[in-house]
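Please see the structure below; I have some questions.
The other protein chains are all here in position, but one chain of the complex has been omitted.
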Amino acid sequence: MAASGHGISLGRLAHQFKLQLRGDPQHQIRGVATLTSAGRDDLAFMANPLYRSQLKDTKAGVVVLSADNAEHFGGNVLIADDAYLAWAKLAAQFDRRPTISGGVHPSAVVDASAQIDDTAAIGAGVVVGERAVIGANVQIGAGSFIGADCHLGANSRLEPRVVLQSNVKLGQRVIVHPGAVIGADGFGLAFDGAAGQWIKVPQLGGVSIGDDSEVGANTTIDRGALEDTIIGCDVRLDNQIQIAHNVVVGDHTAMAGCSAVAGSARIGKYCMIAGGVGILGHLELCDRVTVTAMSLVTRSINKPGTYSSGTPLQDNAQWRRNAVRIRQLDDLARRVRRLEHE
Amino acid sequence: MAASGHGISLGRLAHQFKLQLRGDPQHQIRGVATLTSAGRDDLAFMANPLYRSQLKDTKAGVVVLSADNAEHFGGNVLIADDAYLAWAKLAAQFDRRPTISGGVHPSAVVDASAQIDDTAAIGAGVVVGERAVIGANVQIGAGSFIGADCHLGANSRLEPRVVLQSNVKLGQRVIVHPGAVIGADGFGLAFDGAAGQWIKVPQLGGVSIGDDSEVGANTTIDRGALEDTIIGCDVRLDNQIQIAHNVVVGDHTAMAGCSAVAGSARIGKYCMIAGGVGILGHLELCDRVTVTAMSLVTRSINKPGTYSSGTPLQDNAQWRRNAVRIRQLDDLARRVRRLEHE
Partner (left out) sequence: MAASGHGISLGRLAHQFKLQLRGDPQHQIRGVATLTSAGRDDLAFMANPLYRSQLKDTKAGVVVLSADNAEHFGGNVLIADDAYLAWAKLAAQFDRRPTISGGVHPSAVVDASAQIDDTAAIGAGVVVGERAVIGANVQIGAGSFIGADCHLGANSRLEPRVVLQSNVKLGQRVIVHPGAVIGADGFGLAFDGAAGQWIKVPQLGGVSIGDDSEVGANTTIDRGALEDTIIGCDVRLDNQIQIAHNVVVGDHTAMAGCSAVAGSARIGKYCMIAGGVGILGHLELCDRVTVTAMSLVTRSINKPGTYSSGTPLQDNAQWRRNAVRIRQLDDLARRVRRLEHE
């Protein structure tokens, strides 16, 4: 990334983020880059010692390193206990992606009963429904839809083409990525046996999302059937996640892409759900549960730890030979028992 | 949910839905709620005896119960053979979510050749293409795109930001949730070995969806390659489902979130496909097939019943020990056979 914009001195960065500086406090940083692409105006970082060899050739103006790694580098260093964490905070200073300019774009359609803070920015083609409340410094990307009775807390940011159906409450500093749909009807059906058809169960609840949470692109979070679907604070949802009606996700839980949670499941705090995981309905996961990729959670978990299902990747020919044996596994186990009793 | 709007008397509800009323026929109901949050103006229900203890404390104006459960409650009761089904029908009377006001929003862009019924409501920023036909009382949410030659049957409802590409036909009372894309190109590719590259196979068919079907948020249903992809009547598709080109889904089949059906598969009537299920291309599933969550259907099924694949969730350490054995399973089976023959 080419450096751009006005600089910040290393001395100021060290002071602001409480890091130890080894080098020139006057040196100006204007951007961020990888070790290999950084120039003298750039901040870079290295957390994994595997990449230590890149240190000797980097042209970075400063590198964020742990004290251990800093010994292997002769240039300017910001020393941090956790280099990746320090990097996350530092790099945010150089995020110069465009923001929406303030005010309501003339092409937006805002209901007269909506309350929009003067400092909020409403993009082109946005629709804001009845009684919606848009807080201070909120940014709403082009083409987003904010339904009736939605509340957006201060400093929240919706990227383009987000849909919040009616009665969705976002806390402060919530980020929602493009294509996310929050508050669509849950999948509630009752089967009418006499008529031989499904009857839709009205979905009358809403969605509540706490402060500092993030919702990935094309992720869907359904409204509750009667009470709200609840996403806590500092919950991090990646792309294409499906959260069904009346699910509760605890604070600080992170879920990776394409995972899905069925109706009324309750997930604890500080859980880590990997990509493609499925969690069945009405289950409870306690705090600090980790589930590995593409596992299916079929029972409640009341003990912190790491859980998995699935089978290892194999060469297809080998897999075919073994897979057919899975169908015979119960029989095989019985035969072994028989052998043991002979 | 706070009660709101004008009330309906218990007597009238009992009469309209052919339920037995035990209690005051003059009592007015204005909303719906859970047993624990309901007030005296609210209708509540209980189907699962597990929650019977909540009956004694509820302040609900009336509760929908089976005759069995009704014995455990002293207040007003609407007695139903299937309390959940009765609830679904009753609660729909109290669904007061906003509807789009009638007519064509001035910001909508409607082709001169489109036919829009006078009773239809077209939201802000909607685009309607050539020769599209929009039936009576159809509601099209803000920012939806209705391509050329699409037909929307009477009383259908599109939520905001739905895309119907060209040549998509919806029956009556079809509901499509936000972000759904119906009629995008199927994934048709021919490999040109001489050139070492893919050639796109034109996708020239359409999509046909029958009466009373529902399509979830961010679900995708591809157009057929030559003939139509066909979704029957009363088919219920949850969020983030992928239906490939030329799939046929039979009437009354329900599919939960994140399931996917590959090209030209045919699914029967009254099937229940759980979340995250995959169905390979060109297979046939007969009527009344149930597939459990995250199973992969690799062969046609010609017998009604329940089918599964996958492995149970385990503690990760246990899972690692067992998973490595799956790779040795064929070998293990051969060794057992050898032991038996010794």
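Going by the order they are written in, the chains are A and B; count residues from 1 in each one.
Here is the rule we go by: a residue touches a chain if its C-beta (ideal position, glycine included) is under 8 Å from a C-beta of that chain, and two chains touch if they have at least 3 such contacts.
Since we're looking at a predicted model, the values are computed, not measured.
Within the complete assembly, B:127 is the residue of B:127, B:154 or B:286 that touches the hidden chain.
Only one of the listed residues, B:13, B:104, B:120 or B:163, touches the absent chain: B:163. Think of the hidden chain as still there; on chain B it touches residues 107, 109, 125, 127, 129-130, 143, 145, 147-148, 161, 163, 165-166, 179, 181, 184-185, 187-193, 196-202, 204-205, 218, 220, 222, 226-227, 240, 242, 244, 258, 260, 262, 278, 280, 290, 292, 294-299, 305-312, 314, 318, 321-322, 324-326, 328-329, 332, 335-336, 339. Looking at chain A, the residues touching the absent chain are 1, 32-34, 37, 82, 84-85, 87-89, 91-92, 94-95, 97-98, 105, 107, 123-125, 141-143, 159-161, 175, 177-179, 212, 214, 216-218, 234, 236, 238-240, 252, 254, 256-258, 275-276, 293-294, 310-316, 319-320, 323-324, 326-330, 332-333, 336, 339-340.
Everything below uses one rule, namely that only the chains that are shown with their structure count from here on.
Averaged C-alpha coordinates put the centre of chain A at 25 Å from the centre of chain B.
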